[in-house]
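Note that this complex is displayed minus one protein chain, with the remaining chains in position.
So, chain A:
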């Protein structure tokens, strides 16, 4: 290995995941670095196509060989995964790191009972009899709050409600006590009333297992509830990183302001309009030159032309709070304090 193993439980260093296509190279993830400790939660936020899900699949090693070009380093508990053999990464999947997917209906096999699927996940990594695994599956279903788990274990996914299915999915992901759990839009497919229950459940289970948790979402409400740290992604790059307080109370990137402005809030007057981000996410093949956000950025004109010519660096602004923006720090803070914050708070 080129660099010594880091001390953090999970560390990504300059991860790049590119897909060569007929139209050109799709740079889905382009130089992503972060650290995550056990027992902590990282929220990754961004629009569709910002590279969130590609990152999570990359950590699990689920990009099929040949198609994706992956470089950089992924360190999990002292082991580097990008250069590791596929077979080795497979033995870590499910056991050391597990994933909860967005849509539990399509993510569970329609022809097998919920129990069979949990038993299968457990027995890959534990050499136990079916009966023992079944008992464990019933146990897990009970722990994620499914009533009558000894009966429901024999139900098929289509016989569960959406919330119950996501609970079952979580039970399956947690069946081998993974130390790293990645939840990709875990509540997007669920009713709002069920969302809060699932988020609470995930927090409880995280505390119980002391696992590292990555929550991937476009919903700032979800990360506000769960995360210690938040990473905002745009066009395959991290554009702002900080603690939840940093991101919610002292955000410095215009894109983060936009995300906050797009979030409906009860404490705002109903007459106030939301402040959506104009335009659409960038093409990952022809990324805008300079700052990828510049075509949509209302403040691009204040950077003396650098926005369109120079890629901004991800720089520390204060105590671990990182921002990738050409605007000078003082100006960003001024805009936030004097223009954005009052608007968000409804004057």
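Convention: contacts are C-beta pairs under 8 Å (C-beta built on N, C-alpha and C of every residue); 3 or more make two chains touch, one makes a residue touch a chain; residues count from 1.
Here is the rule we use: contacts and distances are computed from a predicted model.
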Report task. One chain of this complex is missing from the view, so tell me which of "Phosphoribosylformylglycinamidine synthase subunit PurS", "NADH-quinone oxidoreductase subunit K", "Peptide/nickel transport system permease protein" or "STAS domain-containing protein" is its UniProt name. Result -> "Peptide/nickel transport system permease protein"
Query raised in the report: Looking at the whole complex, which of A:27, A:95 or A:134 touches the chain that is not displayed?
Result: A:95
Report task. Tell me which residue among A:60, A:238, A:277 or A:322 touches the hidden chain in the full complex. Result -> A:60
Query raised in the report: Considering the whole complex, which of A:120, A:177, A:219 or A:331 touches the chain not shown?
Result: A:120
Query raised in the report: What is the set of chain A residues that contact the non-displayed chain in the whole complex?
Result: 57, 60, 62, 90-95, 98-99, 101, 103, 106-111, 120-121, 124-125, 156, 158, 172
